[in-house]
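For reference, the structure I am asking about is given below.
Missing here is one protein chain; the remaining ones are kept as they sit in the complex.
Every chain is named by a letter (A and B) in the order it is written, and numbering of its residues begins at 1.
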Amino acid sequence: MYNMTLPWWGWAMMLVGLAAFIGMLIISIRRNHGVKRSLFASPYILWMILFTVVPVILIAYYAFTDANGVFTLNNFRNFWDSNYESNKVIMEAMGELGAAYISRGTVNVDTLVYSLWMAFKCTVICLLLGYPAALFMADRNMKLGSTLVVLFIIPMWMNFLLRTIAWMSLLEDNGLINNFLRWLGFEGVQLMYNSEAVLLGMIYNFLPFMVFPIYTVINKMDYRLSEAAADLGCNSWKTLYKVVMPLSVPGVISGITMVFMPSVTTFFIPRMLGGGNTMMFGDLIESKFLVEGNWNVGSALSLIMMVLILISLSILRKADPNGEGGGIA
Amino acid sequence: MMKFLKRFYLGLILVFLYVPIGVLIVQSFNAGKSRVKWEGFSLRWYEELFHDARIMNALYVTVSIALLAMIAATILGTLAAIGIYSMKKRPQALMMTLTNLPNTMPDIVTGISLMLLFLFTKVERGYITMLLAHIAFDTPYVILSVLPKLKQMNKHTYEAALDLGATPAYAITHVIIPECKQGIITGAMLAFTLSIDDFTISYFTTSPLIQNLSTLIYSAARKGIEPSLNALSALMFIALLILLLIVNHRTAESK
Partner (left out) sequence: MIEQEHLIDLKNISKDFDGTTVLKNINLYVRKKEFVTLLGPSGCGKTTTLRIIGGFEYPSEGTVYFEGKDITNLPPYKRRVNTVFQKYALFPHLNVRDNIAFGLKIAKVPRDEINKRVDRMLDLVNLSGYGKRKVDQLSGGQQQRIAIARALVNEPEVLLLDEPLGALDLKLRKEMQLELKSMQQRLGITFIYVTHDQEEALTMSDTVVVMRDGHILQIGDPKRIYDEPANAFVADFIGESNIMRGIMVRDELVHFSGYDFPCVDSGFGEGVPVDVVVRPEDIMLVGEDIGQISGVVKSVLFKGVHYEMMIDVGETTLKVHSTVMQPQGSRVGINIVPYNIHIMKPMVKEASANV
């Protein structure tokens, strides 16, 4: 079904790339009287080209071609209107009359908007929960910082699928929480298979990623700054929002990035805790590839997601131009 | 009072984080298969675990891939970090952008792009492809842990070694690598844990025949997870905990 052989220009590009690379090597060895240390990166460069650059190019390639490998923008039209193909057939067969029978399929756009909305909620809640936690952890009077960091990391060692499934045992209709409620004499509540459950699962999984970068930044902050602020007449609240908060912005930015990105694209959590009642963009992409086998539309959706994330990252980077927030905890 | 409130708040967050783990561990000691009904304490699932070929196989796949990917990524990444460090400004910036790309790409896109690569090149998905994918996503983390250590180093250290008669190879193995040992170890550990825990990328780059623990749990999830899986992850959890304590103890001693 899929045209899997590389077109001639693909081979040509690969050959040119390889030749350029080897040429660079030779020139560099000649010029520098021996092998330069920068050449140590060359195995990685090759590896990266093969396993990062080429795969991304492949996604772009499938996104812009149809099943026969011919250039098309239909995959993106399909994103906007998932009935695009059938509508076209109807209109061609029925002419003007067809207009009454067609409608725009909004599932893709709706799912994207829903995912962004869920990710937004998750990020905001994680920030609201995580900021005070990070602040208290970094509190010098408590002397708990490094122990707490370890305590926050340890849960992440448990397989994340199992942790999510453990929530199911808590939230199910016959789960621990409902049993407890019934034991107290209350009615059971429907806790699972709705977007709140999905949101809970997301917050549970991503909260540490909000706490770590904020903690790191606050912890690195010169504590004498707060003393200076107090000396200049700030009470502790004023010190917090005039000194500590502005200075912790890089950590917040990095936390937002680390929570928002995986939130938009998660597909396991909604599948488990949402029980298929809610679909997120990650789900949609996965099913396009593995259920429908429609690589072209799937690639177009992936590309759209990638572009969205790159745009939001570059906006966030502007707020933290020096990357002070640091990557991983 | 303030102090108490702060501690109480942190305690609540920790309870939130640990409840599901507690549930998992309790379930693994439950005599029955029910997720909610307590039928008495038993080590049944721990016994069954070692007789369950599928689980043991998945464990083998998970751990062996994590180890191999860690070794490969550490070598590849350390060399790459040394290379990138000694590059001129512009190629260095380009390399850093490309190195950060996999981190900024969502896992699902990384997984799918690799799946497309394997389908496109008609490489059958399985153990090898999963391993390649793991090396690919581990390596940038190693680079990002080693590079700061290199930058901290006095920039003439390498030259000093050459000056004292060391060949470039000797200088790298006897001076540069020992000096960024800490970064290399951090990177390797990071790679190992990321690899052990990975689901999304493994899911797209393996076949249903070769499963690691994550993909096994995923496919079992619909039918209901066997408590042996809980037992296994409880064991792994405790193993990691002990490892952490040992590492902590040793670093405390060396200080």
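Structural remarks
Following the convention adopted for this analysis, a residue touches a chain if its C-beta (ideal position, glycine included) is under 8 Å from a C-beta of that chain, and two chains touch if they have at least 3 such contacts.
Since the structure is predicted, the reported quantities are computational estimates derived from the model, not experimental observations.
Checked against the full complex, the candidates B:T97, B:T157, B:S207 or B:N248 give a single residue touching the omitted chain, namely B:T157.
Along chain B, the points of touch with the absent chain fall at residues 88, 154, 156-157, 159-168, 170, 175, 178-179, 181.
Basically, only the chains that are shown with their structure count from here on.
The mean-CA centres of chain A and chain B are about 18 angstrom from one another, to the nearest whole unit. Those residues of chain B lying in contact with chain A across their complex are 3, 6-7, 9-10, 13-14, 16-21, 23-24, 27, 35-36, 76-77, 79-80, 82-88, 91, 95, 98-99, 101-110, 112-117, 119-120, 122, 132-133, 135-136, 139, 141, 143-144, 158, 168, 172, 190, 193, 197, 199-200, 204, 213-214, 217-218, 221, 225, 229-230, 233, 236-237, 240-241, 244.
Residue ranges of chain A in contact with chain B, taken from their complex: 2, 4, 6, 34-45, 47-48, 50-56, 58-59, 62, 129, 132-133, 136-137, 139, 141-142, 144, 148, 150-152, 154-170, 172, 174-176, 179, 204, 207-208, 261-262, 264-265, 267-268, 272, 282, 285-286, 289, 295, 298-299, 302, 305-306, 309-310, 313, 327-328.
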